[in-house]
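Omission of a single protein chain aside, the complex is shown with its protein chains in their original locations.
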Amino acid sequence: MHVPDGFINAPVSLATGLVAVAGLAVCLRGAQRELDDKTAPLAGLVAAFIFAVQMLNFPVAVGTSGHLMGGALAAVLVGPYTGVLCVSVVLLVQALFFADGGLTALGTNIVLMALVTAVVGYTITVLAQAVLPNVRGSLVPAAALGALVSVPAAALVFVLLFALGGNADIPLGEVVAGMTGVHVLIGIGEATITGLTVGSILAVRPDLVYAARRYRQDLAIHHAPAR
Amino acid sequence: MSSPPSLVVEGLAFAYPDGHQALYGVDLTVGRGERVAVLGPNGAGKTTLVLHLNGILTGGRGRVEVAGLPVAKTNLAEIRRRVGIVFQDPDDQLFMPTVREDVAFGPANLGLRGPELADRIEEALALVGMAGYADRPPHHLSYGQRRRVAVATVLAMRPEILVLDEPSSNLDPASRRELADILLALPVTILMVTHDLPYALQLCPRAVILDDGVIVRDAPTYDLLCDDATMAAHRLELPFGFDPRTVARPTG
Partner (left out) sequence: MSGGHTHQLYVEHETLVHRLPPQCKLIAVLTFVIAVVSTPRSAVWPYAVYAGALAAVAVLARIPAPLILRRMVVEVPFVVFALLLPVISRGPRVDVLGVSMSESGLAAAGILLAKGTLGVVASILLAATTRPRDLLLGLQHLRMPQLLVQIMTFMFRYVEVVLAEMGRMRVARESRGFRARNLGQLRVLAHSAGALFIRCFERGERVHLAMLSRGYSGRLPTLDGAQARSTDWAVAACLPAAAVLASAAAWFAVGR
């Protein structure tokens, strides 16, 4: 869900805006370091992919459906810097062209749906990779776990922002419990589809998956027997 | 002294970093103003050859020269001006928001600005019959129109040689004929990679067969298409009902 205008008050929106600008600046540099002069076309196409894949609805529980947020997926596929950049571009386009998410809430949305989901998702994935066996297939459960945690993490940060700058008097404890519960459910859908998507790409083009780079085998060197 | 040939490829061999070798010593000379078709089965190395012509792939053996200028890191800018590659999917080639900006991309990279740039755009779009479409976004055009604009984007650089990758793919018969008329009228050297044998016969007096990374035949297109044994040996098949012997032998 994209946060609209007026949900979070002006001072907190300004603060999230500054965090978003700083985060984007870091990611622009990071992405350019990795992709060089390919940054614009590749990040543009990956952003178009995220935009499209967010339209895939999947059933969450009886009668309800959710759609992918894609922050963790993007980070696992193209790396955290490019991933944050691509999801942020999607949010910018949605706010400016589709009125989806308020202009004053753009910073909040980038923090929640790009920075928090991608950074949390990627960190958890890398941690899980360190624990799991060092084979390519481990990335599937690792990415799924990253995606699973990324959704309630974003929900928690949202509740925190709402407590700081929300315009309503709500019982914080109960909202935290409720939001976390609901978003763990949504996270299961996100986790399943993220894991399966990463798995299907690993089966065909493992070289394209950023988080699978650690499984690359070094070129073998055969030494000639000493004469 | 006569001008050097548009394209000279000598002993070109290349292996991808993963070890897969695609070219095993390609020799090909294309004279100025010639139109040559490159035929061959899938996986023969056609795309790999094309990407060597403007120095996107380098590092193997052999040499490539475009109008006398060797393809080397030091003169890539001039090589890329001289070799205009039209890729198979026009959506890959048309990446700017409008047709005008897309056609301007190449000449602007060459340093052209202002009225000179505008003239180039006009000229290139007129050559492909798309003069009235400069302000359209590419995705509003038909597939055939996009293919023609893709040709214009490289014509705007006034190339020495136009390299077309499967120019007739996905075109309906009318668009196919319109593109043929345009290509036949262009005063440039053309190298055309294609599976479309009737199109090769219509457009190119000469054809070469690339198979397993080498040029295995180089002959007039008509003779090649009539040579059943060679055709079968390299998995080249004419479309059902098409017999080159019933088509008037092209003059060229």
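The first chain written gets the first letter, and so on, giving A and B; residue counts start at 1 in each chain.
Keep this in mind: a contact is a pair of C-beta atoms (placed from the backbone, for glycine too) under 8 Å apart; a residue touches a chain by one contact, two chains touch by 3 or more.
Worth saying up front: this structure is predicted, and the values here are computed from it rather than measured.
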Touched by the hidden chain, restricted to displayed chains: A, B
Touching the absent chain when the full complex is considered, from A:Ala72, A:Val120 or A:Ile193: A:Ile193
Interface with the undisplayed chain - residues on chain A: 1-7, 9-10, 13, 24-25, 28, 32, 36-49, 51-59, 67-68, 77, 85-86, 89-90, 92-100, 102-105, 167-171, 174-175, 178, 189, 192-193, 195-201, 204-205, 208
Contact footprint on chain B, counting only the chain that is left out: 51, 54, 56, 77, 80-81, 83-85, 87, 89, 91-93, 95-98, 101, 104-106, 108-110, 137-140, 153-154, 157
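Criterion: only the chains that are shown with their structure count from here on.
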Centre distance in Å when chain A and chain B are each reduced to the mean of their C-alpha atoms: 41
